[in-house]
Every structure is written in structure tokens, then in C-alpha cells.
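Can you read through this structure? Questions will come right after.
Yeah, one chain of the complex is gone here, protein chain that is, but the others are all in their spots.
Think of it as A, B and C in the order they're written, each chain with its own count starting at 1.
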Amino acid sequence: MKRHVFPGLKIAALFACLLPLQAPAATPKTDLVWGSNLPRALDPHVVYDVPMQFFMLNTYDTLYRYEGNPPRIQPWLAESHTVSADGLTWTFKLKDGVVFHDGRKLTAADVAYSFRRVLTLKLGPASAFSAYLKPEGVTAPDARTVKFVLSVPYAPFLAAVPLIAIVNQAEVKTHESDGDWGSKWLASNEAGSGAYTFDIKTYRPQEIIDLYRFPKHFMGWKDNPNPVEVVRAHTVKETSTRVLALLRGDIDATDSYLPTDQVERLKKAKDVTVAEDESMRTLLIRMNNSRPPFDNLHFRKCLSQAFNYDGFIKVILKGYAVRNPGPIPRNLWGAPADLAGYSFDLKKAKAECDLAKAEGAPIGRKLDIYIMSEFDQSTQTAQVLQADARKIGLDINIVPSTWANLTTMMGKPETTPDMWVHWVSTYFVDPENWIGQMYDSHFHGSWKASSWYTNPKVDSLLAEARRETDQGKRKALYEEASRLVVADAADIWIYNTIQLRGLTNRIKGYRFSPVGSGGEIRWISIQK
Amino acid sequence: MPVLKRLLKDIPAVMGFLIIAMIILTAIFAWQVAPLPTEVYGSNILERLQPPSPDHLFGTDALGRDIFSRVLVGTRSALTIALSVVILAMAIGVPMGLYAGYASGWAAELVMRLTDIFLAVPQLILALAVAQILSRGLESAMIALAMTYWPFFARTVFAEVQRTKTSLFVEALEGLGASPLRIAVCHLLPNVAAPIIVRATLGMGFTILTSATLGFLGIGATPPSPDWGLMIAESRQYLPESWWYSTFPGLAILVTVLGFNLLGDGLRDIVDPRLRRSR
Amino acid sequence: MTASSILSCRGLCVSVLSDQGRIGILKGIDLSLQTGHILGIAGESGCGKTTLIRTILGILPRHARIDRGGLLFKDRPVPVSPRGGILRGSLGRCIGFIPQDPYLALNPVFKIGTQMMEILRWNGLPGEAAGTGRLADRKLCREHLIRTLAAVELPDPGEVLERYPHQFSGGQRQRILIASALIARPEVILADEPTTALDVTTQKQILTLLRSLVSEFGISMMFVTHDFGVISELCDDVAVMHAGCVVETGPTRRVIDAPEHPYTRHLIESHPDRGGILLAEDDGAMRPPA
Partner (left out) sequence: MLRFTIRRTLLVIPVLFGLLLLTFCMMHMVPADPAAALAGENASLERIEEIRQLYGFDQSMPMQFWRYLLQVVNGDFGLSLYSHRSIGGDILLRLPATLELTLTALLFGTVGGLSLGTLAAVWHNSWFDHLIRLFTVGGLAIASFWFAIMLQIVFAMNLDWLPLRGRLPTGMTPPATVTGFFLIDSLLAGDLATFAAAMRQIVLPAMTLSLGSLATITRFTRSSILETLQKDFVTYELAAGIPKRRVIFPYALRNSLVSPITQVGLLFGGLISSAVVVEAIFDWPGLGSYLVDAILTSDYMAILAVTLVVGTVYAFVNIVVDLVHSVVDPRVAEEL
């Protein structure tokens, strides 16, 4: 009887039969599966963040490029450059024989078009230039010369040049509509000259990007006998999933922010290594210096000493981070080598708190700390502070939020929260990227300057460092500014990141740089 | 009490009742019962991610807190959220349903079309959108859940009122000149109380599930609150080694929701024998 | 009257298992249905009429079983299954059934044609081997069904097959059910109060139809009812049941005119429409064929 009654069972049995079929090994020998996060869109002039760096460094070229750790700026598309004595006119000479992926020759006009495009769209990387460079300031006097005329002298200009990908002007222009500079098209396409080309057929936004080696890349491939032919970049969202995928060989590389709890496990595994590289990415707790009780120096000093730096770095992060006591990453010039900063001492913290109280600071109120809930470390940081501050009678309330909401909130001191946790990554390798944009009151209103810290002495030091072209003099200026900001306990600076990336052992020649975090595939060769 | 007698005969419903009674007691005395009350909020990072042991029955979490104590204290927040949401949804939905069911005309029609619109999107999706529009945090999550749950009450009440309003006693009251408000509140409402209670009981379980989901997505409760959904979300990056971290809060959700569902089913069978489903 | 009995019960005892143990429902039933006759079975609800029908049809519920006695079909004993019921297959297509409530007996979600075809499928066309679950020739079967529907005086039988039960009135549905009972051209039909759910006019029409079908197809029928009016109109013989026993049996006229058992008398006297019974006696057209 049951034979007739339940066709469902037959279907179920059919499904069951299919299950034991092992999926065929999908990865050929010269393919590489990259398991890091992917950019939200593909236009390097619109989006600029860490996932974009991966895409941009592989598919586009730039005038100069950072290589190595600590990063050194190197000529790339440009052969050389000159600066006028007043620091306003910068002239770049291009290399010969560079071709785009469609075979067109790259000329100075493409470079000028790319910079103008960024400066007009005013998105992504534009903020590094908008204060001193107008679109009209970029010209191409001849096919191999690009000239930039700045409106004010700006020493970190060269450091920011590697941000701008050079796009194929002719190709982008054919896809322009309504004066959008082709941004609708470029959001899901690529028009570069980089070492890899992008395949639109298999593209799935934020899910899959397939890259193919570009044999005619201007650098040539002589240095790499076994290059990666195809890069299949897949987003793997959850870190624990990512680790498992690496262990099972589903992917060849994770992102470079492995949770420290997983590192031990990967180190024990046979075919996997963990690349540990100190980067330039600082973690800090921001304090809104304009709002009581954070306007009180004693109170800020109290909180600075109420955070368990060692416990956080040594126990929770298992030592995979380096204490960074000031605003500038300790491995970058401009960070004072002897800066001690603050250390965890609840007794001293309590004493500072009492002083603040005596001065009338309202320390009894509930203090909000905003976190980005998608980052576990951001939560943990807030919780470590919360737990210890409770011991000295401070009531800290954790508010989860998102990057987009937080950056909107930083526009005004009234909407800026009491505290928030964030990282400052390497957008360009110059102290300006950190202390310059974080503590100069000119930048108030941007998320980087969200402490609303005001100190005229610091402002003038930073302004001078911006004008000065001699790096030795600039170093001294930044060191002095750092000491002042730390003495004011403007924020709670915690660590400089050690980037951890899991790699399978087929990967050779992995090169880490804080810019791009080691995602430049052209250096990697595959062991056969 | 014939209702109670019939309920006692229904073994699953009695089980549900006992589970809920236990959970309510746990919630009330959570701080007394929890073996390590200081470790509910206070971190103890030297003892992080310990597996279950006699000291820590359910192990410890990433900040070295005792998961057993946190799960126990978590009953408080789970019940508070569920109760607030259900009461709030009732406060909106019941008057709406009464009005739409008893009065007629365009306003009543509008109320029912409004419920149509709210029911046109699955509750969780709408709640996500609403919670996102309000600022983040537990309060907005609760408001979002109530905002999206009231139509269920309105529908239930509407249907019941439609059924009873044509009955003789209502017509008699109308004949006696009782005011519509009086009829609705004093005479119709008690008649629809039973289905409301059933809906509310089932809604408690449902709300606990949904709010845990919101917590899991980072929209509901905030750290360090011992919210079950949040705990599971926090546990994910420690898998599969720290299996206990996600297992026990999940079991807590399962047991609690099971309790409410069992009781709710039992009540429904008694209130509406036509809907006898499980037997 | 020729005394050949086509179907008879001999000391039939049926009991059910309940919370209080086994309870006897039928306590030694002796009955016989004469070939070509209509046997009325009268009695109040609860007296065991339905159980008797179910026993004969072989659809006793799981907790019921035959304790003693049995059935004879054409004087041959009908086998009993190990579970204690009649084996349905052993009577097969020789027996047809008309249920009580035409509103409930048809499956609402299938077309009439589908349902009748299914019955045909398991009973087989007349003259063929008994149903095997397969249909030999759809066209032939369809023609057979249309013929059968025409026999119960349903207009446009081809159309009837394509429609759903809810599209018919109660009387029409009962005709469909009668047709269904006739599909296999059985020798015996069991009718379980087939007219109680219908209004008086329809009831009359159905009874007339039944009578004419019985003579047309040469069928013997066992007709269960609690209504002596119907019995007097339709039946040749009557058996009166009370509390699981047959208390009186005999030709209809004799039993109505001179009931022997006090219970029979009580039944006849309590009939609301005694006049109807008497009227029927005088109505020659309603008389059984001699």
C-alpha cells in the first residue's frame, strides 16, 4: 500500500541520490581563488576603500605606486616628476609604450581626463585633492607630459597621486550619458591598463569578480615565471566561514583581517600559512571634545587610563596588534619614537575623574559609545572600556550603528556622539592622512576630525607641515604636533594593526604593503 | 472553571504552561538564580571561551562572561521585549479592529485597507525597514515589531466583532439606546477577549523569535545586554571550536518559544473547537 | 412468493471495542432478502441498522469485528477476514450501495465522471472480469456511465460527467449516487436511508425511481429506514430491529396491519403521518409486482 501512497518519498530519495556526488575539483592549477571582500562598485573614481584597492591595483595603473612595507612611493606610469620652487606646479613625465586593455595607447590626455573626472565627480578619492586642486589645474601639454597647478602649496600631493587610477578616456567617453562621466557604465565595467583584465560576463556585484592576466602589461612579466592566469575573487562574508573555506582549499587567500582567535588554528594546519604584517591602520576611540564632560582634560585623561590596552592587545587579540600611543602609526615617519602615551591604571584614572568632578564636569551622566556592529572588534573595544569604566563608577552605553550613519552624524558637534570606535586606514602614506586631517580644526565636520579638537598651536604646526616640502622639517613639525595632541588626550589611541592573511601554500611571492594590503596579484606566482 | 479543566486534560498545553511558568520565575529571580551574577556584564578576559564545566555550566563567551548566567538573565529581556511588543500591538490593533468591525463607513474601510498594506510585506522585512528608519536600538526594534504586529490583532478582532455584532443581544442593546462606544467596549470587547488572548500568547512566542532575529542582525538589543539573538551573532566568529557559545542561547529561544506555542495551541483548541488542529 | 433467498444473515453478532470493553452492537441477527424483493429494515437510530449495512459491505471500523454468525450469499457462506470483517472482494460487484446523505457522499473536489469512473475501475464493466483497477477502454466505459445515468432519468448525462457535485441539487445528487450503485449492475443493492435528507416531493420521485429500477434491472434491495411510511410505500418485506436484534419480520402488509411485537406497534403508531401509510396501501401503482 505504501508503495502507491507517497510519491514524495520517491522524490526525496532522488534528491538523496544526488547528494553523495562530489563536486568536481573546480580550480585548475593556474587559477587563484581570492576570498577577500569585493568593492561595492567598480568605478575607482567613485568608490575608494580597501576592497577597491584590490580591484584597482590589479586592473588599473597609477602614476606612482606604493610598494613594500613600510611603503615606498615608486614611479609607475610616470618616469619622473618635477616640482616648481613655489611648490605649486608639478610636472609628470610618462613612460612610453603603455597600452590599455583594448589595445589603445595610454597618453597624457588619459591621465588628465582621469584626474578631472575625479575632481568633477567629487566622490571617493577626490577628498584628498579637492582643497588644493581644481579640474582646470590639470593639463596635458603633450602626449607624455601632465601638468598639475595647485591653488596652494601642498606637500602631501605626491603621496596622494597613487590614489588616482588612470582610465581609458576614449572608452569611458563612449559610455557617457547626461554628463555622468560614464559613471553608470564604469560602475560595472573596467577601462584600465593594469596587469589583469576584468571579465564582465561572470561579474556578480559584491560576489564574484574574475580577472585574467593581461600579457601586454607595460611592466612585462619577466620577473614572474609562474604568474596567476586567472584570479577568481569571491566574497566570503563571515570570517569563520572564510577560515574554513581556506582550510578546505576552497579559497587560496582570506582577507587580511583574520580574527586573532582563528590564527592559531590556521597555523596548525598543514597547507596553510598566515602572513603577519604590521600595517598602517590605527584603532582609536574618538571622544567629542566639544561636549561636557569630554571638554574636561582630566576626564579625557581618566578615560585614557581606564582602557585596558594590554588586556585587549595581549589577551583578546593574542598579541596580534602593536600598541600605538599616538595618532600617527608608529612605523611611519612623524610619529615620535619615544612617545609613551597612556597606560591602563584604574587608580590614576579614578584620581583624574575626581579632579574632573571637582571642576564640575558632569561625569555622572550616561556616556554613549557608538560602534559599527558589523565589526566584532569595534564591539569588543567598547565592551572592554565599558567593563573597566564601570569599576570607577562611569556608566557607558553601547550604541550600535553603521559607517554610513556615523559619518552623517559627524557633520555637526551636536550630532556627533560622545565616543565612537573606528580605524584610520592608509589612504595615502603621509602623516597628513592621520594627524593632519584628524586634529586640524579646518577639517571639522568630516568623520576624520570628529573629535572637534581645537588647538591653534596644533593647527599652525599642521598648516606649516602641509606647505613645507622638505621631509626632514615636516617630520619635526608632525612630531611636535603629536606630542601636543597626546598631552591633551584628545582621543584614546589603541593600536596599530598587524594584518593577518591566511594563504594556501601554493602561493609564492606574496608581497605586503599597507596600501592594498598585499592584494596586488602580479607579484604572486603559483607553485605547480 | 471548565476552561481550566479542559486545559489540564491537554498534556502538551500543560507542558507549555509549566515551561512558561518556569521561565517567568527565572525572569523574576534571574539575578538571584544566576550562579555568577557579576559575570553577566563584567568581562573577565582571562577566562574567555572556556568550554562548559562545573564552574561555567554553559561555558564562557569571548569576553570571559558566564554564558549560563547570561542566558538566565536573558529571559528577562526576552520576556520584557515580547510583552511590551504584544501589549503595544494590542493597544493599537484592538481598538482599530473594534472600530472597523463595529462602525462602518469609509474610516472603518480605511483601517482594514491599512491592515492589508501592512500585511502585504512579511513582518520581519517590514520591521527591518521600520527599525532602520528609526534610529538603532532596542526601543526602535520594539516599536518596529509592534508597528508590524498590530494588524494581526486588528484582523482577529475585526472578524470576531463582525460575527457577534449581528447577534441578538447587540441588537437588543441598540434598541435600548446604548451608545456605540459602550456597546463596543462593554459588550463586544469581552466577547472577543478569548481570541485576543490566544493571539497574544502565540504572538509572544513569535515576537521572541523575531526580536532574536533582529538582535542577530544587529538591529535590536545592544551589547553588553544578554540578548539571546545578539549572543548567537557574537558567537559566529568563534565557530566551530566554541560550539557552546551559540548552542545554549539558541536552545533557550527554542524552549521559550515552544512553551508559548504549546500553550497558545491548547488555548486555541479550547476557545475555538472548530480550529482543533493538533488532535 | 418464491422463497429463494439471495442474501441472508445467520446469527450475526458484531461488537466494538470501547473504553468499557467489548460492546455488542448486533446480537444474533437472522434475516433474509428474497430474490427480486425489497426488504425494508426499520428501527430507530442506534438500533444497529448502519452497523448491519457496514458489516455486509465489509467496511466495519477497525475496532469492530464479527464475533459469531455470518452471511450467506446465494446460500453460500461469505468468507470472513482475520480481522473480523466480511471480505469486500468476495462479494465484489454483486452488491451496490446507496448512501444516506447525497450532500456528503460525493467528494466535492472531483468531477462526477472521475468519481464514477473510479468505481467502474474497481468493479469492472458488466460481463467482464471483476475490477482490477485498470480501465480497458475509456470510450466504452464512458458510454456505459452515460447509459447508467440515463437510466436514473438525469437529463444530458454526458454533461453530468463533466460537472462537480456542488453544481447539482440534492435530488440530482441522489440520482447520481443511485446510478453509481448501478454501475456494476449488481444483483443486490443496499440503501441506507437514501431519502431522509431530501424534501418530500423529491423523496417521492426517488422512491418511484428506485421501484422502477428494481424491476428493470431485476435487483433485490435491502432498504434501511426509520420511516414506516416509506416502508409501506416501497417494501415487500420488512424486518424491525431494536437494540441489535430483529424483533419482527414478515411481509409488509401483514406487519403493518397486525404488528405482533409491541415495539413494532409503537413504531407504527408513533409515525407522524399514519394517514400516509394507509393511503399508500390503497395506491395500487405503488404495489410490488407480484
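Throughout what follows, a residue touches a chain if its C-beta (ideal position, glycine included) is under 8 Å from a C-beta of that chain, and two chains touch if they have at least 3 such contacts.
Since the model is a prediction, treat every value here as computed from it, not as a measurement.
Just so you know, the chain we are not showing touches A, B, C across the whole complex. In the complete assembly, the contact with the undisplayed chain comes from A:Gln206, out of A:Gln74, A:Ser151, A:Thr174 or A:Gln206. Among B:Leu8, B:Ala107, B:Cys186 or B:Leu254, the one in contact with the hidden chain is B:Leu254.
Those residues of chain A that touch the chain absent from the view are 1, 4-6, 8-9, 11-12, 15, 18-19, 21, 23-24, 26-27, 31, 33, 35, 40-41, 43, 46-47, 122-124, 126-127, 130, 183-184, 187-188, 202, 204-207, 232, 234-238, 241, 244-245, 248, 250-251, 373-374, 402-405, 407-408, 446-447. Contact between chain B and the absent chain runs through residues 12, 113-114, 116-118, 120-126, 128-130, 132-133, 135, 205, 209, 212-213, 216-219, 229, 232, 235-236, 239-240, 243, 246-247, 249-250, 253-255, 257-258, 261-262, 265, 276-279.
Although one chain is not displayed, chain C still touches it through residues 54, 57, 59, 88, 92-93, 97, 99-101, 104-110, 115, 118-119, 121-123, 131, 133, 164, 166, 177, 180-181, 184.
The definition used in the following text is that only the chains that are shown with their structure count from here on.
If touching chains are joined by edges, the resulting network of the protein chains shown has some other shape, matching none of path, cycle, star or complete graph. Averaged Cα coordinates give chain A a centre that lies 42 Å from the centre of chain B.
The mean-CA centres of chain A and chain C are about 88 angstrom from one another, to the nearest whole unit.
If you average the Cα atoms of chain B and of chain C, the two centres end up 56 Å apart. Chain B makes touch with chain A in their complex at residues 41-43, 45-46, 48-49, 62-63, 136-137, 218-219, 222-224, 234, 236-241.
Across the complex, chain A meets chain B through its residues 238-240, 244, 259, 261-262, 265, 308, 311-312, 315-316, 371, 373-374, 376, 379-380, 382-384, 386-387, 390, 397-401, 405.
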